[in-house]
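Below is one structure. I have some questions about it.
With one protein chain removed, the remaining protein chains of the complex are shown where they sit.
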Amino acid sequence: MKRSSKAFAFILIFLLTAAIALPACSSKSENPASSDGAGASSPEASQTSGSDELASNDPVTLRLTLWGSPGEVQTYQKAIDRFHQKYPNITVKLEHIPTDYDTKLTTMVAGNQEPDVAMMESGSIAFPLAEEGKFLNLQQFVDSDSELSADRLIPNISYYSEPGNLIGIAPGPETFSLYYNVDMFKDAGVTPPSAKAAEAWTWDQFVEAAKKLTIDENGKNASDPDFNPKKIKQFGVNGANGWWGPWSNFIFSNGGDFLSADGKTFGLNQPEAVEALQKVADLVNVHHVAPSPVQSKNVPGTNVALQTKKVAMVIDGQWANFDLSNTNVNYDVAPLPVMKTPITTVVCGMFSVFKSTKHPQEAWGLVKALLDPEGTLELNQKGLWMPALKSWYEDPSLIEKWTANSKGRTPGYQDAVIDMMLGYSHQTPTGYVKNFNKIMDIVNPALDKVWLGQQTAQQAMDAIAEKAQAQVKGRRDVK
Amino acid sequence: MRDSTLKLSVGYAFLVAISALFLIPLVWMVRSALMDLSQIFVMPPIWIPHPFKWDNFTRALTTLPFDKFFVNTAVIVVLGVVGTVVSSTIAAFGFSRIQWKGRNLVFGILLSSMMLPGAVTLIPTFLGWKSLGFYDTYVPLVLPAYFGGGIFNVFLLRQFYMTIPRDFDEAAVVDGAGFFQIYYRIILPLSRSAVIVVSLFTFLGAWNDFFGPLIYLKSSEKFTLALGLQMFQGSYTSQWDLLMAASAAVVLPCVVVFLIGQKYFLEGITLTGLKG
């Protein structure tokens, strides 16, 4: 009795496993192996031509997944509605994935439920998907499209998994800048930095100013010999250490990089990068003008930090304008201090098209509609996004469209944000460093010690260089 | 329970102190729900909003279709609680009040399902439901409740059933009762407080679960309250004021249900107290 019931259970379990696992396997093999995703031109995609062909009578349904707050999603919905008005035969179903986007998308892909168009992030599963040939190469569309050609896009918003394979284009790029409280500069008698890249602060000028803006509980500033670094009431600057986004600007500005130019060597232990990291760490541990990573956890968001005069300057992304403009604070913006050359890292999501789509032409049309600043104008006006098209940075009437009469456009915005984006941008490392996450899994814990002043940047980076080197898999922009 | 007055007052002082500590999260949430966004993260914390922004609630609850989310959540929660209570009490009876060969082995195997991290069974489970055609339905969220109702609950009830003296069963057997009568007439009433705990946990778990709905639903008109709350996270900034207002509104029914539910514990004491 006992044995037979056991055997029965085993058979049942086996059958059920098979029933569940088999469809997974077979559906996998339905997709013809297309691991050579790079540059492969699928038959559908080669029929590319002008977008007017979209206007046909065959009803088409496209699925689009994205993340975002209710306000952002509403704006997308409006852009989609405009698209639908233009092409009434195309219906777009927006699937909002509010959290755990990667997990959800991964299960969707596993179940062959992936959307036609998806918002993706370069730092997560976009490249793993691209490397398995899951995305359409958008290059052919860009090359032959009459409306949207490559030179109409601003630099560093196109993501290539390798040269020639364009996997996604960013809708709302962002730059890094120095946001500061104008009143606090006045109070300290410090001249605010110029908004022009050519006249931007050098690192030393920046440190000098930060010292005067850092004040202890006795009212003494950090350049005073009696200054008490243990009891700081107001910090000069915040936001440089911690996440790689902000400090990557200084690596690039100093001529360093995450990888060597040929993509073969780990770069953060090289002199330029180490110098930049050390200078950023010195803000905390030598000059006492910035909160340590521990203390930063206590500093509220940029808008509140500046408003409550906890901090005089914050290194933050363009998106900070959204909150700042809704906060009662007299602020302005300047380019980041320059180590050797003025530079700003561009970070942004992207829209990608899954290769499994049955309607590549229409999906490309949707991507274009989402990239069109006209369609998502509200997000641009709110200070949450910046436009993807060059003309919106150059043509004064277009600039006016997204900056005039909208909040968060301080005197410095044109020079420190708009012009920096157009003329001095650097691609995000997630866009070209292969295996970026695994490398950073090694780098970040080591940098914790640098920010805390327990090790110098040179010591910390040398200590992990070998381990990091083992994870180096090359650059995406080098063949 | 006859406790001395001194002991009671010392205990009371402890209770007040601990309760104050445990109230902080709720107070923080409620005051944030009534604040301007700029005040929420000020250090040191502001505890009284100035001014009170009551319109956070109307803004939060009208930004998203919370009425629809509420109906969806109610359907899932009610179906889940009913299924769980029925099937877990039955299963626990089989694992505690009946002696049969292989009982502990079967129980151990069921318990082992809690020991494997869900990250690696997520995709196979999803594929299973999808192949049955239940993607974007409530079936994967509700049906398992009717098949055991979760081993956590079965285990919990089993522990309680095992403390009930055998005399009751034997008396019932003499009266000619079968296993089902023993389950229904004796064990279920005597383990009332445990059954209430199971219902409470199932209610709260289903009410606050956002991950299951996230994975198994795709149409936002089928979303639940807990998943709706997740929507306030933006790509760069989060609307904390609205998030906290919506959270406070969503959590309120939980507090009420808990207050009512735990009252029955007290009755549970007198019940078992009299019979035991």
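Letters A and B mark the chains as written, and numbering starts fresh at 1 in each.
Here is the rule we use: a contact is a pair of C-beta atoms (placed from the backbone, for glycine too) under 8 Å apart; a residue touches a chain by one contact, two chains touch by 3 or more.
What we mean here is this: contacts and distances are computed from a predicted model.
The unshown chain of the complex is recorded in UniProt as "Sugar ABC transporter permease", chosen from "Cytochrome bc1 complex cytochrome b subunit", "Sugar ABC transporter permease", "Molybdopterin oxidoreductase" or "RNA polymerase, sigma subunit, ECF family". Although it is not drawn, the missing chain touches A, B when the whole complex is taken into account. Considering the full assembly, B:201 is the residue among B:57, B:70 or B:201 that touches the omitted chain. The set of chain A residues touching the chain not shown comprises 1, 9, 12-14, 16-17, 19-21, 24, 28-29, 31, 33-35, 102-103, 106, 109-110, 124-125, 128-129, 131-132, 134, 293-295, 297-298, 437-438, 441, 444-446, 448-449, 452. Counting the whole complex, the residues of chain B in touch with the unshown chain are 1-3, 7-8, 11-12, 14-15, 18-19, 22-26, 28-29, 32, 43-45, 87-88, 90-91, 93-101, 103-104, 106, 109-117, 119-121, 123-125, 128, 143-144, 146-149, 151-152, 154-156, 159-166, 179, 183, 191, 193-194, 196-197, 200-201, 204, 208, 229, 243-244, 247, 251, 254-255, 258-259, 262-263, 265-266, 268-269, 272-273, 276.
Here is the rule we use: only the chains that are shown with their structure count from here on.
On the chain B side of its complex with chain A, the touching residues are 37-38, 41-43, 63-64, 101-102, 122-124, 126-128, 130-131, 135, 210-211, 214-215, 218-220, 227, 230-239.
Remark: chain A residues 1-2, 5, 19-21, 23-24, 67-73, 94-100, 103-104, 106-107, 110-111, 113, 174, 298-301, 303-304, 307-308, 310, 317, 319, 322-323, 326-328, 349, 384 touch chain B in the complex.
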